[in-house]
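Read through the structure below, which is laid out as C-alpha cells, and then see the notes.
Every protein chain of the complex appears in place save one, which is left out.
Going by the order they are written in, the chains are A and B; count residues from 1 in each one.
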Amino acid sequence: MLQEYYLPHSVADALILLKNNNGQARIIAGGTDLVIDHQAEKIKAEAFVDISNIEELKKIECADGVITIGAAVTHSEAARSELIQKHAPALAMAARSVGSLQIRNIATVVGNVVNAQPAADTAVVLAVLEAEAEVNSAAGVKYVPLYKMYAGVCKSAVDSTSQLVTRIRFIVPQRNQGTAFVRLCQRKALALPMLNVAAMVSLQGDRFAWARLAMAPVGPGPVRAIEAEKMLRGAPLTDETVEKAAQLALESANPRSSMVRGSREYRIGVLPVLVKRALTAAVARAHTN
Amino acid sequence: MSFTTLKFTLNGEPIEIAVSPSDMLVDVLRDKLELTGTKKGCGKGECGACTVIMNGKAVASCLVPALKAADAEIETIEGVANGAAHPLQETFMDLGAVQCGFCTPGMIMSSKALLDDNPQPTKSEIREAIAGNICRCTGYVKIEEAVEAAAEKLREQR
Partner (left out) sequence: MSAVKREEQVVEDSKYNVIGKSVRRRDALAKVSGEATFTTDVKLPGMLYAKVLRSPYPHARIKRIDVSRAERLPGVKAVATHKNTSRERFNTSATMTFTVPHLQPVLDQYIFDDVVRYVGDEVAAVAAVSEEVARQALKLIEVEYEQLPAVYDPLEAMKEEAPDIHAGCHEGKNVPGEVVKIALGDVEKGFAESDLVIEESFKLPVQKQAQMETHAAVAQVTPEGTITVWSTTQTPHPTRMILSKVFNMPNSKIRVLNPPYVGGGFGVRIGCSAKAEPIAVALAMMTKRPVKIVYSREEDFTASDTRHGGYARVKLGVKKDGTFHALDIKGVLNGGAYCSFSSEVPGVMGTMTLAIYRIPNENFVGYPVYTNTTPCGAMRGFGNPQGNFPLESVVDMAAEQLGMDPLQLRLKNIMKAGEPWCLPYPCSSTGLAECIEKGAESIGWERRGKFNKPGATKVRGIGMGVGTHVSNSWPFCVDYDNAYITIEQDGSVQLATGVPDIGTGTSTSLPQIAAEVLGVELDKVNITFGDTANTPFDIGSHASRTLYAAGTAVIAAAKDARKQVLEYASELLDTPAERLALKNSTVFVAALGLTDSCSGSGVCQAGSGKRTSVTLQEVAAHAHLHNKQFIGVGRIVPPNSPPWEAHFAEVEVDLSTGQVRVIKLAAAHDVGKAIHPMIVEGQIEGGVLQGIGYALSEEIKYNDKGKQQNYSFHNYFLPTAEDVPEIDAIIVESNDPQGPFGAKGIGETGLVPTAPAIANAVYDATGVRFTEIPMTEERVFFGLQNKRKC
C-alpha cells in the first residue's frame, strides 16, 4: 500500500529518499504507465519519489556536440524542442507519435526508455543515435548505453527502487548524417505501433559511410539490424542497396504474433517496407544536413 | 493509510485538501471536491473525458497522482466560464458539437489548452489537441468546426 508521495527538489534528495526507504520506494516521473501498473497491482511500492519538480532534470541542452535530455522532460517538450527538431527530427517525430497530447504532456522520454516497453517510440530513435543513460545511485554515476537498458521483455535493467536515470545523451548528428523514424499503427493517435523503425545514416559522396537501423517490437527492446548495417557500410547509395538492407533487416527481427497488433507473418511482411522508408528518409535528411 | 495536505490553485482559488498518496486527481476533483464536470470514461488515460488543464497543459487527470498537483494551477470545466460562457462553450453550443455530452468537458478543456497557447491553430493542430478525447457521437466534425470558430471569436476579442 502506497504510504508516501515525495516530491524532492534535487537529485541528491531523491537518492536519499530511495536509500532511506530500503527498496520500498520507487521513482516516478510522468507516471502514465506506472500508476496503471500500480493500480493493477503489477508493481508494489510503499512510496513514490516524484522527480518532476527537480529543475535540473527539466532541461534539454546541447554542449560540446552532445544533446542531453533530462529525466523530467516530457514527450511534448521533446517534440516541440527546437534543438531536437533541428538536430534529431526523428526523435521529435517519435515523441510526437506517442499516445495522445494529454499523455505526452506528462509522460517523459526517459520514462519511455526505463519502462522498457518493447515498442517504445523514442527508444527506437535513441537506439540509432546510440544514446546512453546517466544512472545515479548510492554507488555514484555511471553511463549505460541504451541497448544495455533492457533486461527482458518489459523488464528494465534499471532498478527504480535504488537507481535514478537522470539524463539521456547522444552525440549530435553531423553534416552528411540524417535520422528518420517511421511507424505503422492502426490509427493515428492512442495507438502503440504495430512496428516502428528508426534509421540513422552517414553519407560519403554517393555511398553510405555507415548506417544504423533499429526496429521494434521485434525483441525485448529496440533491435539493431546488424546484418543490414554491415552490408550498408560503404555500400553505394542505390535503390538496390536499400532493397537489400530491407531484406537483411529481417534476419535480426523476431517479431511475435499479437491478436491485437498484427501476426508475426504480417510484421515480417511489412518490416522491409518500413526499413526502406526509414532509410530513404534518413538519406534525404542527410543530404540536407 | 496516511493523508497529506495537498495545496494547489483550482480555477483561480487556493485549495487545501487531505489526500492519500494513491488518490488520483480525477477522484479528488469528482468525489472530494464534488466537481463532477470532469468525467471519468476509462480511468486509464485512454479516453480524455477527465482532461483538465494543469499549469497550462491538458492532462488526463485519471493518470495524475493527486499529490503531483502540489502547487500547480489546475483548471477544470467549472472554471471555464468567466461570468459569461467562454467562446468555446458558445461555439460548441451553436455549431452542434454537443450530443451526449459526456466527452464535452474534456473536449473543451483540451481545446482551451490549445487556444490559450495557440490563437491561430491549423486543422491538424486542432486534431492533434483533441485526438486524445474520444467522442463516439459526433464523428468529431462539428467539434472541429466549433474549435475553429472559437479561435476566430477569440482573435476578434483580442
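Just a few scattered comments:
Convention: a residue touches a chain if its C-beta (ideal position, glycine included) is under 8 Å from a C-beta of that chain, and two chains touch if they have at least 3 such contacts.
Just so you know, these numbers come straight off a predicted model, no measurement behind them.
Listed residues B:V28, B:V64 or B:I108: the one in touch with the omitted chain is B:I108. Note on the undisplayed chain: of the listed residues B:T4, B:N55 or B:Q99, the one touching it is B:Q99. Although one chain is hidden here, its contacts on chain B can still be listed: residues 30-31, 34-44, 46-47, 49, 76-78, 80-81, 85, 88-89, 92-96, 98-105, 108, 126-128, 130-144. Touching residues on chain A toward the chain that is not drawn are 100, 184, 186-192, 194, 259-263, 265-266, 269-270, 273-274.
The criterion applied here is as follows: only the chains that are shown with their structure count from here on.
Put simply, chain B touches chain A in their complex at residues 1-2, 4, 20-22, 24, 44-46, 48, 51, 57-60, 63-65, 67-68, 70, 110, 128-129, 131-134. Touching chain B in their complex are the following residues of chain A: 1-5, 7, 28, 31-32, 35-36, 38, 47-48, 50, 52, 76, 99-103, 105-106, 188-190.
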